[in-house]
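For reference, the structure discussed in these notes is given below.
Heads up, one of the protein chains got dropped from this complex, but the rest are sitting where they should.
And then subunit A:
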């Protein structure tokens, strides 16, 4: 607790330059995604103007919202130099259990059902966090394992059954299909979560500490950051958000089986990385990640409109992911070189 004041004072002048440069690079990344988004939308609209009609824009946003939501949780984990590959399975488990609960309790308030989804996700996330933080095992391996464990649990509980939209109460389905002032509810909920996470990561000390842990784990320990507790929290939050996404999935699609959200983790990791969150940890914003999710789903929608076979979609997702991490790396190398020059000029 006493360490952080000295840390703040100890930041040398070169450090502020560095921060400004890094900030600028981050903003350029987000502008770049916006530009790419405009290019994709514009290009597709030229060949088919209906792509930018109000209804299809709403569909684009709706399609992006669940992946964008998961991307927020993933960002919180990735900036600490970890990864959560189990989000798709957590979503599936929460979606099935929420839908199943609603199907047998018609009068359950929607808020209680959504809270149930969040709670299930939180438990899964806490399990991940415990193993990663206490076992000091790489999160990749842990969440690759729990990806299958949670999915298997989902299959065991569902035992071949599926919940149909007809079994679900109107008020839950209304949450999934409803709109407020023309904007779909799911998009609004996603926006609220994105803004809350953005504000937390930007303005709270514990949020900044997540970045510190990712950019230099050893320094974070020396600076007195409770690394284990923060790691645990990051995974718990990612799980809770995936649980929320699961409840919303049930609300949106109505029909839920044990396979819901299979393979979604790939899109989420891709969205986060395309959105400029460094896979090495330490930098990136949830705004960028959400934009990344929007870009990926817009490209998917555009491929459909342009008549490209669906089989291409996975290859394109993979190629975009590789391009994003490669560009990220090249930008980082450039930035490091620029900082070195700066330090040589201003330092010594």
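Here is the rule we use: a contact is a pair of C-beta atoms (placed from the backbone, for glycine too) under 8 Å apart; a residue touches a chain by one contact, two chains touch by 3 or more; residues count from 1.
The rule is simple: contacts and distances are computed from a predicted model.
Chemist: Given the options "Autoinducer 2 import system permease protein LsrD", "Phosphoribosylformylglycinamidine synthase subunit PurQ", "Fumarate hydratase" or "HypC/HybG/HupF family hydrogenase formation chaperone", say which is the protein name UniProt records for the missing chain.
Modeler: Options "Autoinducer 2 import system permease protein LsrD", "Phosphoribosylformylglycinamidine synthase subunit PurQ", "Fumarate hydratase" or "HypC/HybG/HupF family hydrogenase formation chaperone" considered; the missing chain's recorded name is "Autoinducer 2 import system permease protein LsrD".
Chemist: For the chain not shown, which residue from A:144, A:165 or A:195 touches it across the whole complex?
Modeler: The missing chain is touched by A:144.
Chemist: What is the set of subunit A residues that contact the non-displayed chain in the whole complex?
Modeler: 83, 131, 135-138, 140-142, 144-149, 151-153, 155-156, 258, 266, 269-270, 273, 279-280, 309, 311-319, 321-322, 325-326, 329-330
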